[in-house]
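Missing here: one protein chain of the complex. Every other protein chain is in place.
Take a look at chain A:
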Amino acid sequence: MAALWKTCHQCLRYGLSHKSFYPSVSAINVISKRNFKPRWVAPTLREIKRRKDVEDDRNGGPKIFHRSTFLEWNYDAEIFAFSNRLGEKFNEATLRTALTHKSYVERETARLSDMGVDSYLQIQNNEELAVVGGEMISKFTNGYLRAVFTQVPEELITAMHDFLTSTSNLETVGKHIGLGDLMLCSDFPCESETYVKSLKAVVAALAESSGEERARIFVQDLVVTQLYGLDINELWNPSDPVGNLTDILKREGKAEPEFRLIKHSGQNSVLAVYYVGVYSDKNFIAEGAGESLEIAKEMAAREALKQLFHTEDSMKALPFGRQLKNIQSKIVQLENQPNLPLSKWISEKVTSAVH
């Protein structure tokens, strides 16, 4: 009897106790409680699930429904909650325009003309807002990167900017602020470009409603924070670090970099390791490790460049959110001022880090 009770309880813990049939959800989490169900409930539900799975496989996946098809849906309330969730004030008409896509307008016009009503729909779409918003996101990202990474060459800034404004990053941001249910578009499930366009249009709408300053803070809080935890040296590496280091030292009037073998172990074996150090005028700059002498030399040059650009593994933590209060004016100033490119980089010309 005790064993039977234990088996029943195990079945219930696996989630067979609830009777909700939300169609569009792949995982629904139940806060389970003790429930006493008759013997036949679990086998019946199991059979129903098996039949449903067979049908789903035949149809190429479970049926998905847009949230707006549910009975409990209020678009006005959702828009209101969206702006409050982000802590921003939007001009409602502009926000609705920002969430309306051209494909939706076209679909509605086609539907109406199919029904025989030949009216020209006055709904605006978010094409222009998206373009403006995209430029803004790009500008604000560049401003932040140049203000925080003051001693970094422009190539790395571009790499970081391209990552932050990439489709995948912006799509993730758009999904996680709840744009998926609010967008009016004809494609479902929505494509990445739709999410990206909506996010850009929302940024533009915010700038129009509350000013560019709020839009800048919005981009810093949502888009730029995705830089946290990334190794920025994975995003970009100089293709010829030895040449670049030589050029920089020559420009600064220092001696040519000299590479010396510091440590080595396991030569002629599979696990060989060489440590090569870079010296300028007998002063140690950096060391790098590698499986062969050439690799170790390149790594040493890369480490030396990292030290010059202040992007080592031990560099200072990036500022986010409230920590940016004091450097906002600097960010604005640097939005249109690119950093020095690698071909012209010299440490005297770059200012010390602000934070």
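What we mean here is this: contacts are C-beta pairs under 8 Å (C-beta built on N, C-alpha and C of every residue); 3 or more make two chains touch, one makes a residue touch a chain; residues count from 1.
Just so it is clear, contacts and distances are computed from a predicted model.
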Should one name the undisplayed chain from "Large ribosomal subunit protein mL43", "Auxin-responsive protein", "Pyruvate dehydrogenase E1 component subunit alpha" or "Multifunctional methyltransferase subunit TRM112-like protein" using UniProt, the answer is "Large ribosomal subunit protein mL43"
Among the options A:38, A:60, A:116 or A:229, the absent chain makes contact with A:229
The one of A:99, A:173, A:249 or A:276 in touch with the missing chain is A:173
Note that chain A touches the absent chain at residues 13, 18, 20, 22, 25, 27-31, 33, 71-74, 77-78, 80-82, 84-87, 172-173, 175-178, 180-181, 220-222, 224-226, 228-229, 261-263, 265, 275, 313-314, 320-321
